[in-house]
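Only one protein chain is missing; all other protein chains are in place.
On to chain A.
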Amino acid sequence: MSVNQQAHTGPPYGQPQPGYQGYQQPAYGGQPLPGVPQSQYGAYNGPMPGYQQPVPPQGYFPSLGFPSKGSPVSLNSDTSSLAPNFIGSLRAPPTSGAPPPASGASLPSGHLAYSQFGHGDVQNGIPASAAPMQRPPASQPFLPGSAPTPASQTSTFQQYGPPAAGVQQLSNHVAGMTIGSTTASAPPPAGLGYGPPTSVPPVSGSFSATGSGLYTPYTASQGPPPTSVSQGLPLAQPPFPSQPISTQRLPTQVPGFAPPPSSTGIGPSSYPPTTGAPRPPSMPGPPLPGQTVAGPPTSQPNHVSSPPPPSTMTGPHPGPPMSGLHGPPPPTHPPQPGYQMQQNGSFGQVRGPQPNYGGAYPGTPNYGSQPGPPPPPKRLDPDSIPSPQLNELPPQQKPRHRIDPDAIPSPIQVIEDDRSNRGAEPFVTGVRGQVPPLVTTNFLVKDQGNASPRYIRCTSYNIPCTSDMAKQSQVPLAAVIKPLATLPPEETLPYLVDHGESGPVRCNRCKAYMCPFMQFIEGGRRFQCCFCSCVTEVPPHYFQHLDHTGKRVDFYDRPELSLGSYEFLATVDYCKNNKFPSPPAFVFMIDVSYNAVKSGLVRLICEELKSLLDYLPREGNMEESAIRVGFVTYNKVLHFYNVKSSLAQPQMMVVSDVADMFVPLLDGFLVNVNESRTVIASLLDQIPEMFADTRETETVFAPVIQAGLEALKAAECAGKLFIFHTSLPIAEAPGKLKNRDDKKLINTDKEKTLFQPQTSFYNNLAKDCVAQGCCVDLFLFPNQYLDVATLGVVTYQTGGSIYKYAYFQLETDQDRFLNDLRRDVQKEVGFDAVMRVRTSTGIRATDFFGAFYMSNTTDVEMAGLDCDKTITVEFKHDDKLSEDSGALLQCALLYTSCAGQRRLRIHNLSLNCCTQLADLYRNCETDTLINYLAKYAYRGVLSSPVKTVRDALINQCAQILACYRKNCASPSSAGQLILPECMKLLPVYLNCVLKSDVLQPGPEVTTDDRAYIRQLVTSMDVAETNVFFYPRLLPLTKADVDSDSLPAAIRNSEERLSKGDIYLLENGLNIVVWVGVNVQQGLIQNLFGVSSFSQISNALSTLPVLENTFSKKVRSIVDMLQVQRSRYMKLIIVKQEDKMEMLFKHFLVEDKSLSGGASYVDFLCHMHKEIRQLLS
């Protein structure tokens, strides 16, 4: 919506900040109106604006979460028609509210505010108070607005009261955000993240201003107090629900309510967009209106003053408003204040800043309402209030529905904070259980005994001592391990330790490798294993005296005693068949069927290989790569090539016996590139010619892998197959597949079959491949369904990568493909790998996720493992841990390097153990948690209906949060949503996972895409999942052309967009450049080289190279992003209001998605409801 209105911002460049504010503000003002007109957007925007304000708040979106319920309310308020869609409902309210706001700060405005707040509430719940701050004026209107519901509100307020404490935390967050800056000076904060966040920043700004002093404290508080972490959200107020009911669907709603409880179990109910009823209940959330009202006014004012706000922001935060807010909230508004109060109260001044939240909170009450079903939690029973409120509520509700998006926890804010707080200093790994900076933060690592977070990240760095605690918290204990991760040039690679023929020193019992945590005793003659406590003799050659501290004298000389990560040279005992391995081989296997030839793919690959072969990975000091190469082409039959250096011409050998694959030649198939250079060149020249006239359209697939496997077997080496494949293998051969794509299966119990391989043939094949160390990388170029789920099995289980280029076209996709190919060929890779994770007694690695094969329960086997592959390992208790000794992990990876050297890479990590749940919650890492949850869920779809998986996910997260609320947060109203600081982004990220293509496919998502994504995510590291699920959205027009920094990211919501700007969104697979309709012609000219918006071509796959600063800047940004990702991202140009925009909107994960995914606010509301149900 903002976008539409953004006309204001038009000149984005000129006024970056203003732009934002402008957006939001205008959005507020006009959002409703414009929003309404616009289909969904309108709706979104409506709420969005609200959100923005609330944004700062911690992250309760109770009401929104339940969108379903909340929406109902809105529906009620709006019109039944709207009801169907959450959005609709939401919109409705906004619309209605919208007009009013325009009119004035009065009720209508209040509504608006509500809407905003509503969201905000959810998030801020408590912070509501903050809202008040800005909205002081509005606050009054609120009263009126709220007035009708007063009773309920009051009650709610009271409830809130208690939560206040939690609330504070919320505010704290906000504060935290601001704090950094605030402490320094008011202005900075605004500039910080807030600025971008839109309204939020202002809020924060205001906060800071208001209670700058306070802030500091908050910050402090935030850090330490888990409480602070939690954010209390006022429970939704039952009354609201009633309202919705009143509107139209009393009956329906009622039922709806009933269901909710069930729904509480898991999102489903909320989602059931299908059923109007269910949603309505959720809608109630919005009702917060009362409070929201307050919020709105403020927001509006801001908007109105949009221009000013910035100033205020930057400047002394609108000290006045702020202060005013603070002041007023607590005392002034008894009722709302109540909310605020509580919130504020808890946070004290902090809330001041949160005032917005306050606004948001009001929304929360709505949530309460949503919970309608759950109403029991609080007094605001929908039922009780229903009729009366109905009448009055409608108006209010509308406003209330809105939770200020700015009031709910903002990923951007969190990322920015971490970046500024922790990016500067190196992360030193010497301390046990230390939580590393976020993956989005650039930081250096100094290894002082624990593995770098680049190698291992954990969901929690503090492990409950007992399994009971672990079960209670439901926080999964998992480590995400990337054993061969690439390090930045500033950090040193793991040292290679050679112990000679005796090999590495190991514990006698558990076979753990020597590491810094081993205790040397008896003067150094023995050592006690840190994992199993067994005492082992130190081998004579390894003996060393201890110093007075019990440390070995050679402590610093031996990497295995002083570092967290290092490598051992393996002895022959660690080799297959007790024979040192030969250098590995790469086999390129090219599909030469009609499609591949016609699209120019074959020629492209052959051309590229000619030069690429000079860049095979090599061991650091070697002059040429030890890797040998071989070539195969195939369609219905396979063609092997003899490229022996002594031949004048390559020889082609056709094997048509695909039923029983074998390798027809031995000598001359795998060759050294330098020796056979001319023959290879000749071959690569001829391949495209030979098949230029092919009419063969059928292909085989399994025999291709078998051929590669047999070739490696014959050569007695490990290696990698690069298979370039175009179509479903329907030719008569083993592993033949049939087209079984059936979209009708979606949302049925059989949906899982879409992810399962058609035949077990490939599983067996994969097993053979793993045994030989044959890794398979698959490049797919499908024009139609080719069953990635089945074709990918071998790749997946051998640790390979799949690349997919649907509808491959030379012009647009060649760069992407070639870059991927180059990176894939050149990247560091180990072969024939076995990984084992050892742990302290008490916990045990029980489950593994990633691209690998397991023949037993402990060893992860990978035919190939490259620097991008990640394995997620889950731990479970099998005994107690002690706080003193903590918990240790040792990941040992045995692999063959690209030069054929057998090595062991060891990563050690020590974690703390706790007896207090609070410690657990304080040391969690949400990004890692999401990584685990996503992988867990993505595996779940293989065996369970997708809906079950989704419900389980929601349920688990609700339990995690509920446990926190119950055990760690200071007592507060059940209506408050309180999130642990470390997990405040859990809801938004979780929602992203739930909305992802695998778990909730849109109509345009193909079965292959889903299978592809599913497999892709399974071996992603934390940074990749982070950006994949919550894409990075950068306002290009805000980029500073003079510096090489990236513009500050903004949140993934349409209402953050301005029509006059150009944005770039990246998720690790795609880069989408979105161009607003009102972008200045000059910019368009500069960036695209065309004179008008309409002339921009959708078909561009790269940005034209133009000699101007803007173009250069943008291209450098794109390049920078490309370098950061392991895959070359596809660049897509999307023009606003173009058909393609759907695609872009798909990535705006905070918005409601077309496929039915909830918006952030709605989901937060739903989450809140779930939690409350658990608590009650």
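To be clear about the criterion, a contact is a pair of C-beta atoms (placed from the backbone, for glycine too) under 8 Å apart; a residue touches a chain by one contact, two chains touch by 3 or more; residues count from 1.
Basically, contacts and distances are computed from a predicted model.
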item	value
The complex's invisible chain, by UniProt name, from "DNA primase", "Protein transport protein SEC23", "RNA polymerase II subunit A C-terminal domain phosphatase SSU72" or "Aldehyde dehydrogenase domain-containing protein"	"Protein transport protein SEC23"
Identified contact with the non-displayed chain, of A:495, A:580 or A:662	A:662
Of A:436, A:617, A:650 or A:1076, the one touching the omitted chain in the full complex	A:650
Contact partner of the left-out chain, one of A:546, A:690 or A:899	A:690
Among A:428, A:496, A:575 or A:637, residue touching the chain not depicted	A:637
Sites on chain A contacted by the missing partner chain, in the whole complex	637, 639-640, 647, 649-657, 660, 662, 664-668, 682-683, 686, 689-690
